[in-house]
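This is the structure I want to talk about, given as structure tokens.
This part shows chain A:
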Amino acid sequence: ADVKPALVYGTGGKFDKSFNEAAYNGAEKFKAETGIAYRDFEPTGDTQGEQAIRNFASRGFNPVVAVSFAWTSAIEKVAAEFPDTKFIIVDSVVDKPNVRSVVYKEEEGSYLVGVLAGMASKTGKVGFVGGMDIPLIRKFECGYEQGARSVKADIEVFQNMTGTTGAAWNDPVRGGELAKNQIDQGADVVYAAAGATGLGVLQTAADNKKLSIGVDSNQNHLHPGSVLTSMVKRVDLAVYNAYNDTKNDKFTAGVQALGVKEDGVGAAIDDNNKSLITPEMQAAVDKAKADIIAGTVKVHDYTSDNACPK
Partner candidate 1 sequence: MDYYDIFISVLASTIRLSIPLIFTALAGLFSERAGIFDIGLEGKMLGSAFAAACVAYLTDSAWLGLGAGILCSVALSLVHGFASITNRGNQIVSGVAINFFIAGITIVLGQAWFGQGGRTPQLAPDSRFAPIILPGADAARDIPIIGPLYANVISGNNILTYLAFLAVPFSWWVLYRTRFGLRLRAVGENPGAVDTAGISVAWLRYRAVMCAGILCGFAGTYLAIAQSAAFIKDMSAGKGYIALAALVFAKWKPVPVMFACLLFGFLDALANFMQGKQVPLIGEVPVQVFQALPYVLTCVLLAGFIGVATPPKAGGVPYTKER
Partner candidate 2 sequence: MTDKPAIELVGIDKKFGAVHANKDINLTVAKGTIHGIIGENGAGKSTLMSIIYGFYHADSGEIRVNGNPVTIRDSQAAIATGIGMVHQHFMLVDNFTVLENIMLGAEGGMLLARGVASARAELKRLETEYGLEVDPDALIEELPVGLQQRVEILKAMYRGAEILILDEPTGVLTPAEADHLFRILKVLRDQGKTIILITHKLREIMAITDTVSVMRRGEMVATRKTSETTVEELAELMVGRRVLLRVQKGEANPQAAVLSVRNLTVKDNRGVTMVDNVSFDVRAGEIVGIAGVAGNGQSELLEAIAGIRKPTSGEILLDGQTIDKADPARLRDLGLAHIPEDRHHMGLVLKFEEYENSVLGYHRRPAYSKGPLLDLEAIRKDAMEKIEKYDIRPPNPRLKTANFSGGNQQKIVVAREIERDPKMLIIGQPTRGVDIGAIEFIHRRIIEMRDAGKAILLVSVELDEIRSLSDRILVMFAGHVVGEKTPDAGEQTLGLMMAGIAA
């Protein structure tokens, strides 16, 4: 079928080295493979998403991918206005016949990096810095904690959220301060799930010669030797699949939940962090992955009951 793909990023900007960049990579991959150009838009504020999505839809773009839960209500509205256009929202669920909602089992990926964090920590204390305090981010934290505890039962996990509004995704200074607080309290691995705020966390960890864990994209290269691993979330796949499925008339609406099994989330290991990962750690993470896929390990999903079992 005809595809005229469009992409609306979250407010972090296209090259955020994280979430949005992953989406961009997916679109680029599609373009490279098919030669089909796409159009994208980078909103810099929360009010622009809806207009951009509508602009794309009204100009016949199809499918329209919106990455970020921030565009939930925008997609809800615009999808109703353009029932013949296909929409894909990432990180949120919109129940409309022409909308595909792609969500990730972040708890599973976070569990894997938690295992690594638990093993890498010498102090028995690890940290977590979240972005905006919302259930989605709690979900990351909860899986992380469970993973760390699976290898060190008495491990202490510090957690902080950067803020309560959208600005929390874009506040590396506060992210750095929070990380520093955790390091001062003894944490030697800090996991940042905070968009651009995370850059401050990784920076602070590197400045203080501690370990950090990146998120969404593979951020291992940002501070080689300091970033222990990254909890990658294959947003690129969501975008790529959306375009490809539409092209091949295989678009399906409804919820897609991508977990470890679907390769939707995982712990990144590459040249940049190879030296930090011991063979035992590698083995442990592989085992955890297998266990999750086999169902022998169940990672708790915070959003299922808004609680994290201790």
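A word on the picks: all candidates are chains of the complex that A comes from, given by their letters.
Here, contacts are C-beta pairs under 8 Å (C-beta built on N, C-alpha and C of every residue); 3 or more make two chains touch, one makes a residue touch a chain; residues count from 1.
Owing to the predicted nature of the structure, the values given are computational and were not obtained by experimental measurement.
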**Fill in**
Of the candidates 1 or 2, the one touching chain A in this complex is 1
**Request:** Provide the residue numbers of chain A that touch candidate 1 in the complex, in ascending order.
**Result:** 11-17, 20, 42, 44, 159-161, 163-164, 167, 170-174, 176-178, 180-181, 184-186, 196, 199-200, 203, 206-207, 222
